[in-house]
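One chain of protein is taken out of this complex; the other chains stay put.
Moving on, here comes chain A:
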Amino acid sequence: QQTLCGLLKKTPLDYAAEIEELNQQHETLFSKWMLQLHLGFNIVLYGLGSKRDLLEKFCTSVLQDSVYLVVNGYFPSITVRSILNSITEEVLDHTGTFHSPPEQLEFIIKRFKEDSSLELYVLIHNLDSQMLRGERSQQILAQLSSLPSIYLIASIDHINAPLMWDQAKLSLYNWLWYETTTFSPYVEETSYENSFLVQKSGSLALSSLMHVLCSLTLNARGIFRLLAQYQLEKKDNLSYPGLSFQDFYQQCREAFLVNSDLTLRAQLTEFRDHKLIRTKRGADGVEYLVIPVDDSTLINFLENEDED
């Protein structure tokens, strides 16, 4: 990945002048966008090329004096909950926690309706990214955007992005479409894209975790879940070496997830191939199993699983 970036930096960007011209053309629309946002429409940008710089420019040039929230949708461990959290915690200065996203949404709606002076601009880069394209997250975002004092500007890139909205959501979103073809390369966006051409190192991202797990059988998912829960329980214990294979086997048997030593081993091999788990030999020669993912991702993962 590093070398790739380095190499790409060397090549000059073609047609920089023309792209610049295109961007300037789009920037003339800013004041119009503001007007239309204030009149209750929301703006969605489409077209080839990264629209990140354009939106950033919009922020810096128009929105300096107002509260705004930037959501990087391409970020692989983003969830709706994190968006809602940042609204409640930082915009509304509320410290409480909520049971579920709908409840949180209700709270936000109530606050915004009570206090008409609250205004919030929400900018979402890549509304159609892996983590936000789910039905439930779109529903919540749509409801959020239908509030009159929340102004939403989003960008979409995937060619099938409009498929994720049905009539009801479309009417909540109240989109105005703008074509903003920029031709600028998707630097940030593809840096998270787990391209098969580049073997990525580093920790697993939530989106890839979900992706792999989605293609597994029900039992396999149960096994992984069990391990994840166990690891989370023990997360405060620094000297926790991981779950030993025998204990894990016992637990899986009790939960009717495996019926023999062999099946569990086969399953674990599959996990290992996908780098979902790691095994370590302890001092006593026993195999210990660890999930090499940070805890926050794991918590997010379990939450998502619960919702489904």
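Following the convention adopted for this analysis, a contact is a pair of C-beta atoms (placed from the backbone, for glycine too) under 8 Å apart; a residue touches a chain by one contact, two chains touch by 3 or more; residues count from 1.
To be clear about the criterion, contacts and distances are computed from a predicted model.
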| item | value |
| --- | --- |
| UniProt protein name of the chain not shown, from "Origin recognition complex subunit 3", "Translin", "Trafficking protein particle complex subunit" or "Exoribonuclease phosphorolytic domain-containing protein" | "Origin recognition complex subunit 3" |
| Selected from A:162, A:222 or A:241 as touching the chain missing from the view | A:162 |
| Touching the absent chain when the full complex is considered, from A:65, A:236, A:254 or A:273 | A:65 |
| Listed residues A:86, A:279 or A:296, member touching the removed chain | A:86 |
| Residue ranges of chain A at the interface with the undisplayed chain | 3-4, 7-8, 10-11, 14-15, 18-19, 21-22, 31-32, 34-36, 38-39, 41, 46-49, 59, 63-73, 75, 77-78, 82-83, 85-87, 90-91, 102, 117, 119, 139, 156-162, 166-168, 170-171, 174, 176-179, 181, 183, 185-186, 189-190, 193, 195-198 |
